[in-house]
Each structure stands twice: as structure tokens, then as C-alpha cells.
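All protein chains but one are shown at their positions in the complex.
Chain lettering (A and B) follows the sequence in which the chains are written, and residue indices restart at 1 in each chain.
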Amino acid sequence: MYKTTGFISFFLRRLTGIALVLYLFMHLWVIGSATGGPEVFNARLNAVQTPIFKLLEIALLAAVVYHAFDGIRLLIVHYFDVTDYRKSLFYAAFVVAAILTVAGGIPLFLFMLEGAG
Amino acid sequence: MRVFQLQRWSAIALLFFLTIHMIVVHYPPFHINFDNILVRLENPVWKVIDILFLLSVLVHALTGAYQVITDVDRAFDYRKGLAWAAAVIGVVAFVYGAATIWAFQLPV
Partner (left out) sequence: MSNDNTQRTVTVSIQRFDPDVDKKPHMQDYQVEMTKGMTILDALHEIKTHQDGSVTYRRSCRHGICGSCAMLINGRNTLACKTPLIDEVGHKNRVTLGPLPYLPIIKDMVVDRTTFWEQYLRVKPWLIPPDDIPEKEFRMSKEEVNALHDAESCIMCGACYSSCTVIGLNKHYVGPHALLKAFMRVMDPRDEAPGQRLADLDGADGVYRCHTVFNCIDACPKGLNPTQAIETLRKLAQKRKKFETTRRKRQQHLHEPIPAK
């Protein structure tokens, strides 16, 4: 195994990507209940808005934000000749993703505590 | 159109749509129920935006999954079949998702 920052970013991109595809289809199924009318929809939505799901949503946010900024990093590499700065770009994408995850995670966490209490 | 281009353009579209989605639907966090989604989706502009969002997210997810699978040596030989499977899943999921978006309207 050849381990570099490039490999780590590739691995995380794949991991979050696969997780997000699986999430997407679950998400479609959950909100798909809307075709059955408001009652079915609200019942199914209530089942996935318990504190444990809120906690999972923070992980989901982390995956989405990391995947997005890793993608932006690749777009930058594609459209500009910046391969010399590949390591800095990787760290930048990672740091920005971490900051946004915390920024979005705190309100989610507080909301979860509120719902539990 | 190459899978690569499909994936790239859907990625750029997603940067736009997903930002909207996160801000409008999930921020600040609130308890989701039928009625508070209905308030927004009554407007046909939002219905169009959500359908375009659905389209780009499906394209990106399925091209991404296709790329991940065909990266493996053995699966590479079956890429024609995999591409067709992805297309079928995409169409079915799109119809299903579009029906969901359509379902958000006031009872007549």
C-alpha cells in the first residue's frame, strides 16, 4: 500500500462517496412516503428524528462537507496548474470541511439535546 | 458525453443546489413535518429547483458508484452492463423522487 496525502484523500473521497450514495437512496425512500399523504409522511419522518439519528446527521454533514471540498480541490487542480501545491490544497480542504462540520454540528447537537430533554 | 464529464458537471451543479438545500431545508435545525415543507413547495419555482437537484444528485451518485466499481479490475470487463444497470436505477429513482416532490400540495 502506497500511503500519501493523495492516497488518504482518495480513500476518504471513496468512503464518503459510497456512504452518501447509500444515504441518498435511504433518504429517497423516507421522504418518498409523501406520496402516501401527510400522515404516513409525518409518521415515517418522526421515526428518523430521534436523538440517535440527529447524531448520525452530524456524521452525514461531515461526509457531505468533506466530499464537497475535496471535489472543489479537484476542480481547482483541473482548471489551474497548481499540482505543486497539492499538499497545501489537501490540508486546506480538510480544515475548511472540519470548520464547517463543527459550525453546523453545534446547532444540530444543541437541537438534539433540546429534543431529548 | 463521457461519464467523467457527467460527473464533473453534476458536481458543479450540486455545489449550487446542495448549498441551497442545506440552508433552506436544514438550517437552522427544526422538526420536519409535511406542513412546513408544503409551505415552500407550494411555489412551482421550488418544485423546479428540487427536480433539478434530484436529477444532478442522481447523476452524480450513480456515475460515482459506477466509477468506484469499475476501478476494480474484475468489474471493469462488465462496465457496459453496469452502465445500463446504473441508467435503469437512475430512471426509476428519478420517477420515484419526482412523484415525491409532486406529492407536496394542498389537498384539493
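By definition in this document, a residue touches a chain if its C-beta (ideal position, glycine included) is under 8 Å from a C-beta of that chain, and two chains touch if they have at least 3 such contacts.
Everything numeric here is computed off the predicted structure, so don't read it as measured data.
Although it is not drawn, the missing chain touches A, B when the whole complex is taken into account. Mapped onto chain A, the footprint of the missing chain covers residues 1-7, 9-10, 74, 77-78, 81, 83, 86. Not every partner is drawn; the one left out touches chain B at residues 2-5, 70-73, 76, 79.
Keep in mind that, in the parts below, only the chains that are shown with their structure count from here on.
With centres taken as mean Cα positions, chain B sits 15 Å from chain A. For chain A in complex with chain B, the residues that touch the partner chain are 14, 17-18, 20-21, 24-25, 28, 31-32, 34-35, 37-38, 41-42, 45-46, 49, 54, 64, 68, 71-72, 75, 78, 104, 107-108, 111, 115.
Chain B makes touch with chain A in their complex at residues 8, 11-12, 14-15, 18, 22, 27-35, 57-58, 61-62, 64-65, 68, 93, 96-97, 99-100, 103-104.
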